[in-house]
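Showing chain A:
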Amino acid sequence: MAEPVIAARDLSLVFATRDGPVQALSNFNLDIAPGEFISLIGPSGCGKTTLLRVIADLESATGGSITVNGRTPEQARLARDYGYVFQAPALYPWRTILGNVMLPLEIMGIPRAERAVRAKAQLALVNLSGFERKFPWQLSGGMQQRASIARALAFEPKLLLMDEPFGALDEIVRDHLNEQLLKLWAATRKTVVFVTHSIPEAVFLSTRIVVMSPRPGRITDIVDCNLGPDRPLEIRETPEFLRIAQRVREGLRAGHSYDV
Partner candidate 1 sequence: QGVERVTLQLKWVTQAQFAGYYVAQARGMYRAANLDVRINAGGPDIAPPQVMAGGRADVVVEWMPAALASRERGVPLVNIAQPFKQSGLMLTCRAETGIRTPADLRGRTLGVWFSGNEYPFLAWMARLNLPTNGTPQGVRVLRQGFNVDPLLQRQADCVSTMTYNEYWQVIDGGFRPDQLTVFRYADQGVATLEDGLYVLENRLSDAAFVARMGRFVRASMQGWDWARQNPDAAAAIVLDNDASGAQTEAHQRRMMAEIAKLLDTTGGGRLDPADYERTVQTLLSSGGESPVITRAPTGAWTHAVVDAAR
Partner candidate 2 sequence: MSRSIIPVLTICAGLVLLWYGGAIWMNWQVVADTQARAGATPGLMDMVRLTLNHARPLLPAPHQILDELWRSTATLPVTSRRSLVHHAWVTLSAALVGFGMGTAIGVLLAVAVVHVRALERSLMPWIVASQAVPVLALAPIVIVALGAMGLEGLLPKAIIAAYLCFFPIAIGMVKGLRAPDAMARDLMRTWSATQAQVFWKLRLPASLPYLFAGLKVAMAAAVVGAIVAELPAGAQAGLGARLLAGSYFGQTIQIWAALVAAAILSATLVGLLGAAERLVARRMGARA
């Protein structure tokens, strides 16, 4: 196997808060190979966002080790190895939608003319053409989230970290973007680490699904999901698909601390 893009060994992270420590990650072990599409799924508060943040060098692990592209997360961040879609849109209120999408390009020194072209292409991909000159507060919640996806894609990173990017979108758009993302992934062989709450979405997109459980955040199951590269939407009706979904659901249920 090629060198893993992400290699986490006994990773753990404890937040110190006023009323005692919170164990957000505990003994987390995971290797992600280049070109993989990994979904993280698990109850709210189980540490998915925290894991992405550790990978992105936005948070430092308090135990264990992690490498990104064979380097420390910090080196990877400085090398601009990844693009990150946050759980909330986090658009800058003083920039137009186009300005927001162009921002990473600006920072990375892409020439002005190219910036606009690339940003507009990404906005078209998420179906926001025509909203370039609006300011964030003039857009609906889902539209803002789509703008933030366009922003993360704009500079074409090899590694994509996506934290519930499609949470605020309706099924149709979501399906559409799922397909787009799959196409993009197949074409560019990016590595994707994807947080979602939707089991069908996870199964539809991933090569592997990591099921997590909370307090402390740890892995309860890793489900292989080799549906092949070609995945029409209809695949979701096949028994293979439903079987995997069922296994994920069981893992998820097992991890829940309360009875449902």
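One rule holds for everything that comes next: a residue touches a chain if its C-beta (ideal position, glycine included) is under 8 Å from a C-beta of that chain, and two chains touch if they have at least 3 such contacts; residues count from 1.
The candidates were selected such that all candidates are chains of the complex that A comes from, given by their letters.
From a predicted model like this one, the values you see are computed outputs, not experimental measurements.
For chain A, the touching partner in this complex, chosen from 1 or 2, is 2. By the touch criterion stated above, chain A contacts candidate 2 in their complex at residues 53, 56-58, 77-80, 82-84, 86, 88, 90, 92-96, 103-104, 106-108, 135-137, 155.
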